[in-house]
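One structure is given here, and the rest of the page talks about it.
A single protein chain has been omitted; all remaining protein chains appear in their positions.
And now, chain A:
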Amino acid sequence: MSAFSPLEGQHIMLTGATGFVGQAILEKLLADYPTTRMTLLIRPKGSLTGQARLKSLLRKPVFSKWRERVGADEVERAMTERISVIESSMGSVAGLPADLDVLIHSASTVSFDPPIDEAFKTNVGGAVGLYEALLATGSDPHVVHVSTAYVGGITKGTVVEASLKHTIQWRDEMAAALAARTTVEASSRRPEVLRKMIADAKLDNGKVGPHAVAIAAEIGRTEWVTKRLVDYGRTRAQSVGWADVYAFTKSMSERVAEELWADNGHRLSVVRPAIIESALKHPFPGWIDGFKVADPLIIAYGRGLVPEFPGLPDSILDIIPVDIVVNATLAVAANPPAPADPKYFHLSSGGRNPLTFREIYENVLKYFRANPIPDEQRGHIRTPYWDFPGARAIARSLRTGERANKLLQRTLLRLPSTQTTRSFMRQASARQTDLELLRAYSDLYQNYTQAEIIYDDSRTAALNDTLPPDARQKFGFDATEIDWDNYLQEVHFPAVTTLMRTFSSRPRAKAQVDKPLPQNPEAAAFFDLEGTVLASNIVEQYLWVRLASLDRAKWPQELANLFGSLPKYLAADRRDRGEFIRTFYRRYEGVDEQALRQLIHDTVGDVLLQRIRPEAVRQIRKHREAGHRTILVTGAIDVLVEPFVTLFDEVVSSHMHSKDGIWTGHLSKPPLVDEARAAWLRLYGEREGIDLKKSYAYGDSIADRAWLELVGNPQAVNPDAALFQHATQKHWRIHQWSDHNHSRFDTVGELLRGDIVQSASSTPALGPSPKEITHE
């Protein structure tokens, strides 16, 4: 142990101790500064108090070496004697200790693109609150303000370690940022905007029901507000010369530190690290806490998701290992400048040990060629070669890709749902995820990978030179010492890929095995009829009824009539299920109920039975065996449902209004579809003592979403495109039940041959043909 002991016996306060750099500083202080006391400013999170957060913080991997070395007792002692916690959130800081020697302010937002008000509240408001509270204590600690190298803004050439040159007033910007929220919130409530929200919500949720539309519209509005505020932030930042709102607010907060602290005659140092990445040596090589700036890109590349990238091969990606940042920050802390004369330090590698984007790319390529990421069941992923075609070309191809994919998805949503379209949809949505990722990366990294800036770090280098040679091993922070190839290949890439594997190495979903359903007399299974239990719909039902009762000579006429009205029905169905049912059932006007019953009993019942899905019958049987109550809920007419009644414990269907035994074409009650069915289900569950959370529901269409959501086990059966999308997102069970092994042509053939029809003479007529009924 050398005699070199900086910060001896001093009291250091640290903000942002739970962050990446904060943790590392805390660890270094605990491990190598034995006499230093620490006060941490920790924000309580949910029910966790600051103290509790500290306790869980100390269990993190960064402290593992230290804990191992000193033992549990010492950890306990350090926690009680060396560290004290002040609970507080940024902006409202009270009761700071008056005996501070150093304050290291390293708290900031983690996001690059937060809404403008949030960015200002945290990065600027936090600093204001902290420094005002510090002023209020009347003490005179040395403040080390952790900023970022990117406060240098969008520029070219070398940036020196000095105060930023600009005339932007942080107070004005802060006020504008906070006002932006109010403005945007207000403007989001304008009828024009809301109308668009409703229209968009209707597009996706119209068939689910009005309540779902309202919810979706409100979610849409909040999202719109956030997006606007992000846009406010980014655009404002760019308009005054910063890449993003993060760099913008960080530079504003430097001004806060200068104005509130240095200008009031106190000592201030500002450290500006570049892109902080995994540790070179301390606490152990490769230590990193979650993915940092460059890492998602590295991983995405390794997974073969980034075919090209808008970077300049000769631009410098300024990476600096976290332990160098920690050592430099603490060295700065130990060497306070004169009061009212703030000093600035760049913690960067670009000045004296530059790493170009091309070198990184070559290293990444080499690393992933040697250690490819396994692709489940398909060997390993092959990483692409880049040839840096330039930002423009890439932006263009990205845009084309996005458009094509969007178009594909739209088209797929309109096509009838089949196994093929569903597999296309799965591919399209995977592709969309990839494209979104690519878009996010290319937006985010543009500014880093195209930067032609060099951060001069001569002051930092000079500070390092003041260290006694024997202390450099432990406390040194010389960026020229980094051997990039070695660091990337042996330290950093293994660290981030290990991290990635722990995140994503979930056990592979096994092929779903049918487990026996749990016994539960309080559970129920709700089934939709058309498209779920039956591979058929109400139009088809009608058609069979009609064809079976009509003289064959009249078939063409009837079919022409039905097909002619089809556009009307389709349009109604797209708007609302209930509307469609009402419109369509008008066709039954004039039907003699008794005659129809007879017809169903004699012939049409069999036609409908042919469309039943055997898997549905088996599933219903399984539910019955498990003691569940089985209930059929359908918008179809009771008479047409009769052949299936014995399958279920209970059947809830529509009833046609009739006058003297003749149907009027109106329903006697509103049909139980979409949200009406959801309301019914809720009421039913309550009245009958059904445990909906333990119950099952089977539906096939997006119109079923509202009531499927109510039960604990929603199941999508041969879902339409929209429900498929929803079910995939929500991890609902998706069943693919066989459609029919008896084709409709066979049925028509049988009707033609008369296999099914009892006999022409005994078939009751079905009232007048709808052509004689005027619709609309």
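Please note the rule applied: contacts are C-beta pairs under 8 Å (C-beta built on N, C-alpha and C of every residue); 3 or more make two chains touch, one makes a residue touch a chain; residues count from 1.
Convention: contacts and distances are computed from a predicted model.
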**Asked** Which of the following names does UniProt give to the chain that is not shown: "ABC transporter substrate-binding protein", "LarA-like N-terminal domain-containing protein", "Peptide/nickel transport system permease protein" or "Phosphoribosylformylglycinamidine synthase subunit PurL"?
**Response** "LarA-like N-terminal domain-containing protein"
**Message:** Touch as defined at the start, partner being the missing chain; which of A:S47, A:T80 or A:T646 qualifies?
**Reply:** A:T646
**Message:** Touching the hidden chain in the complete assembly: which of A:Q610, A:T634, A:S701 or A:N718 does that?
**Reply:** A:Q610
**Item:** For chain A, the residues touching the chain missing from this view
**Value:** 602, 605-606, 609-612, 614-615, 617-618, 621, 643, 646-647, 740-743, 746, 749-750, 753-759, 762
